[in-house]
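Partial complex: the chains shown occupy the same locations as in the complete assembly.
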Amino acid sequence: MEIKPPSIEDIQNLSIRTLGAAHIPSPLSQRTVQFVSDENKILVYTHSLDLKKIREQNMEPPEFELAGPRDKLFFDPANLTCGIVTCGGLCPGLNDVIRTITLGLYWQYGVKKVLGFRFGYEGLSSLAKKEPLLMTPDNVDQIQHAGGSILGTSRGPQNLEDMVDVLVKNDISILFVVGGDGTFKGAHQIAELINNRRLKISIISVPKTIDNDIFCSERTFGFYTAVEEARKSIVAAHNEAKAVWNGIGLVKLMGRDSGFIATHATLANSDVNFCFIPEEPLFLDGETGILSRLEKRLARRQHAVIVVAEGAGQNLMADNNPVLKDASGNIIFHDIGLYLKEKISGFFKQKNIPVTIKYIDPSYMIRSCPSIAPDSTFCIMLGQNAVHAGMAGKTDMFVGYWNDHFTHVPLTMAVGKRKKVDLTGEIWQTVKLMTE
Amino acid sequence: MEIKPPSIEDIQNLSIRTLGAAHIPSPLSQRTVQFVSDENKILVYTHSLDLKKIREQNMEPPEFELAGPRDKLFFDPANLTCGIVTCGGLCPGLNDVIRTITLGLYWQYGVKKVLGFRFGYEGLSSLAKKEPLLMTPDNVDQIQHAGGSILGTSRGPQNLEDMVDVLVKNDISILFVVGGDGTFKGAHQIAELINNRRLKISIISVPKTIDNDIFCSERTFGFYTAVEEARKSIVAAHNEAKAVWNGIGLVKLMGRDSGFIATHATLANSDVNFCFIPEEPLFLDGETGILSRLEKRLARRQHAVIVVAEGAGQNLMADNNPVLKDASGNIIFHDIGLYLKEKISGFFKQKNIPVTIKYIDPSYMIRSCPSIAPDSTFCIMLGQNAVHAGMAGKTDMFVGYWNDHFTHVPLTMAVGKRKKVDLTGEIWQTVKLMTE
Amino acid sequence: MEIKPPSIEDIQNLSIRTLGAAHIPSPLSQRTVQFVSDENKILVYTHSLDLKKIREQNMEPPEFELAGPRDKLFFDPANLTCGIVTCGGLCPGLNDVIRTITLGLYWQYGVKKVLGFRFGYEGLSSLAKKEPLLMTPDNVDQIQHAGGSILGTSRGPQNLEDMVDVLVKNDISILFVVGGDGTFKGAHQIAELINNRRLKISIISVPKTIDNDIFCSERTFGFYTAVEEARKSIVAAHNEAKAVWNGIGLVKLMGRDSGFIATHATLANSDVNFCFIPEEPLFLDGETGILSRLEKRLARRQHAVIVVAEGAGQNLMADNNPVLKDASGNIIFHDIGLYLKEKISGFFKQKNIPVTIKYIDPSYMIRSCPSIAPDSTFCIMLGQNAVHAGMAGKTDMFVGYWNDHFTHVPLTMAVGKRKKVDLTGEIWQTVKLMTE
């Protein structure tokens, strides 16, 4: 809702790379399916002011290619082998996506063999600890009702040449890569190497980021589930805060660079008094600092609920600490939750005002949930469109969602960029109006 | 997702009526809010083929006015009285909307008096059984966590002149009307009468339809909650069906004219074998009739799950039954669930094939739920934008949602029309591909 | 809670039949397990007045044999084959029980082969439609998180000689029978026939009745889950009732002969105004009839919530209707929910008092749920103790729960009798005090 589109400067080339001409008739034509041609596009900008600016610059309004089944395929489903891999942290809906891709390949296109690589990119290495799982309709039965990923996942890259060798060895024609921004980088490099080695292997990504921060897609799967679960933690924090004199409920939510979960959960719950996100700098001291604002809130109402995204306030903690990175190359953040807890506690101790702080970190409980229905439906549409795109010979792309439609987006559009909460947009403004 | 836009013929006039010039500075300017001007518009069509057609006809692409806070108000918040009324059947999120409108008026604009009319339009009658409730931040505290509507609701219209008299008597300047297509009709008539009587009362609607069938809005509140709850019934039906030899689980879901709930719940659950919606005619007999298809399914798998929207198959039952209407003027549907149960039962009895049918009608349990988080957030944005629109002196309009933005839409655009599942669109095609 | 014990006349013989001397050392002795000897008993009566009466009659206070692992087994686990069968309607926890019995046999006793007979007693027939399932730790993995029964179920008896032949043919030494009062009757007959044919096959039952009406057991699995789910329906009925003028929410709950679910759900919810159970006759007319009481309630509060157990008020409907029975021999009840709906509707129509009735029948949604934690734990203890009993050579018995302990009870104690809500007991008295 109210996602700020990418700036025109960020949009270079929205055309999708293909492996070659698609000339094999789709088996879907035997069932009454309406095909989508590559001429179907969706406008990136729909806002009159954005469009006006573009026209003033004599530019053509950019468009995303529309996703959907194509009447001609690049790959012949007979004797085709496809692969699936899930990378990075857990996210609600992973099993829905795995299941839909598997069933779509088997039942709709008649693909005979689908391999599930185990534990992320590690499973694509020749040193993989576990053999790929042979995916069948039977072994994806009912997995949509469980959280986690039946394939497992891991962080970090693997040797590119080695991964492409493994794909070749396993005779993979389409690899479905479910992951986030870091995973996209790897997927793009694999696609490039495949191109250099003149192989005919398609790389199709489904964006997976619980933070909802993938560039050029309004929404990603698992996000709504995350907000729903996050809300439960806030209810808990509110109950704890109200139950004691000067009670403070502090909830740390996911959101490394983008505060969408914190923002939406704050609105959904309506009991939050302070919401801190990475997009906005955090100040402890002074009149507008949060300590003083918190003091005023407690004086007025004797309880307060604080929601903080994990990436917020990193500025406060940067000074004295060395920068560490995880296997994916992500900077390991300082724990803003514990930091705030300590600072708040110290502040009120010094002022001799007794407060009780209850700190809740529900992250793992949120990530590992099964998806709620709106996310499940969304996963199915993403998975379906990923299969359609792969069969048509598209590559080096991910399935996005824009202006109510599913789209094809080049991987390069999202690598190294992140969608952020628009601080001047209406969602954040409403958070400001509804809190404190 | 993948909502088919209205045809160009259906779009006559998207401009919003106002009560007069807005010249009172908004109190929101004291808080760092970005205002939205009336020049901000959102394209109705974003699909290249739609836009091409429009350009070929030398027409201007139609646009919705963008919702949001205006820097100038028509009404002076001091001494303003506003009213809220909720009409029609229950829908998850009603209390979120009531709460947000109340708090938005009090806390953001400083309105001093908000009245909640009781039990729908009945409460706007001079013969109302209950006095309006004085709405305060205190009495809307925590109501967002409960289903139902604290104001109550009713079906059917009231005397127009009388209702406007009651508004005048209560000194109402903005009336917020939460309801569906039938309610919109009444709201529009009230707005017309107000205009004729040269009164300065704004009528702002928030669309409420659990079926998600309001024209010119991609999504309505409560819909996602309904799908989530509907999914639970389907899980139950699936468990019952699988637990016996030739078990059939039959679930009737809401959807009078539009099968969005059935469609999305079917995708979300992935255990449904047959999904029937009002948009597609239903046939019992013959090779393509559902009885024969069901027989094949049972022969293959020994269990089946059927989802049917309440408005589906009305053609089958029309012959022998008189047409009855409820207080709202809606045709009272024949019960397709019971009808199917009987027909299926008779069919297999005749064939001497033992089957066990378990019929579930979860409608009231779905309608009366509290909203899940994505709906709550959505309700807050709708309520906020309704308040902004009313304070700016807009009238005879509802708050819509289109291409990821909140919009102003004339009530007349949605009266007597309904958004429907596009049978050639990708969502329905996916249902077809994933079932049976 | 506050279960009335069986009368002393109902207790004839609580001693448990065995297949012979148990002399094989239990493999559990290698793990630090405390064994239970057959001398361990649990008093049936704990109430001073009950015990006084017994002493006055010079009787010995009766005792149940205590369940638990025995140090000597009758069966040698090596080369043993066991069977499991689930009968009758669905009940939350069936899969927990199936899983625990399977894992207990494999992991604790080292049994090598467990067969799951499909679809109730039908699966024990030589005409069974499906082969028994080979149960392994792998195929019971995670089944505890799903409702239903992976083995399936059916109603009604089968030929006794034939079933025993099937047991012999499959080399079954212990058959675990999960079912209710009707299933117990069959299990007892099987045990008798086995005895007559001098076979060494143990029949161990785990009571399954969502109604919680098994005689000589304070509690049965799935009951708490049923109450939890029933409560959700009542919340829905309450929201619907309050949302309109003179709204009546009517919920039909399970409870053929015993109103435990209705009683406990009424207390748990606290929003119920009328609770009708089979144990208490129901009157429509007159001063104390429910129609007149309902009228008074509506006059006072303008809404009402009614909970009715399916077996209540059968007296009202007996006259004009023939008696029908289902495959299990249970009388098919007239639908008291629809009957009440009609009668209430007619009554107020005649009085010209407009009311709105919303009728909810959540039965299938309740039965097919996965179990909540207190039931899951309970299932595990039941399943464990069933395994222990079978391995020790006990037979013709079920695992009960009494005075906080798991017990062995002869099947004959529960056949043809039912535990009922004590109308003079505190639970029902509290319902009376808290409603209307």
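Each chain gets a letter, A, B and C, in the order it is written, and its residues are counted from 1.
The definition used in the following text is that contacts are C-beta pairs under 8 Å (C-beta built on N, C-alpha and C of every residue); 3 or more make two chains touch, one makes a residue touch a chain.
Since this is a predicted model, take the numbers as computed values, not measurements.
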| item | value |
| --- | --- |
| Overall copies of the shared sequence [whole complex; 3 in view] | 4 |
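Here is the rule we go by: only the chains that are shown with their structure count from here on.
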| item | value |
| --- | --- |
| Farthest-lying chain, centroid of Cα atoms versus that of subunit B | C |
| Inter-chain centre distance, subunit A versus subunit B - centres from mean C-alpha coordinates, in Å | 29 |
| Averaged-CA centre spacing for the pair subunit C and subunit A, given as whole angstrom | 46 |
| Computed distance of Cα centres, subunit C from subunit B, in Å | 42 |
| Multi-partner residues of subunit C (at least 2 other chains) | 146 |
| Subunit A residues touching subunit B - in the complex, by the definition given at the top | 1-3, 28, 31-34, 36, 39-43, 46-49, 51, 63, 66, 68-69, 96, 99, 103-104, 107-108, 144-145, 218, 224, 227-228, 230-231, 235, 264-265, 267-270, 372-374, 376-378, 380-381, 384-385, 401, 403-406, 424-427, 429-430, 432-434 |
| Subunit C contact footprint on subunit A (complex, rising order) | 142, 145-146 |
| Residue numbers on subunit B that touch subunit C, as the complex places them | 90, 119, 122, 129-130, 146-149, 152-154, 232-233, 235-240, 242-245, 358-362, 364-365, 367-369 |
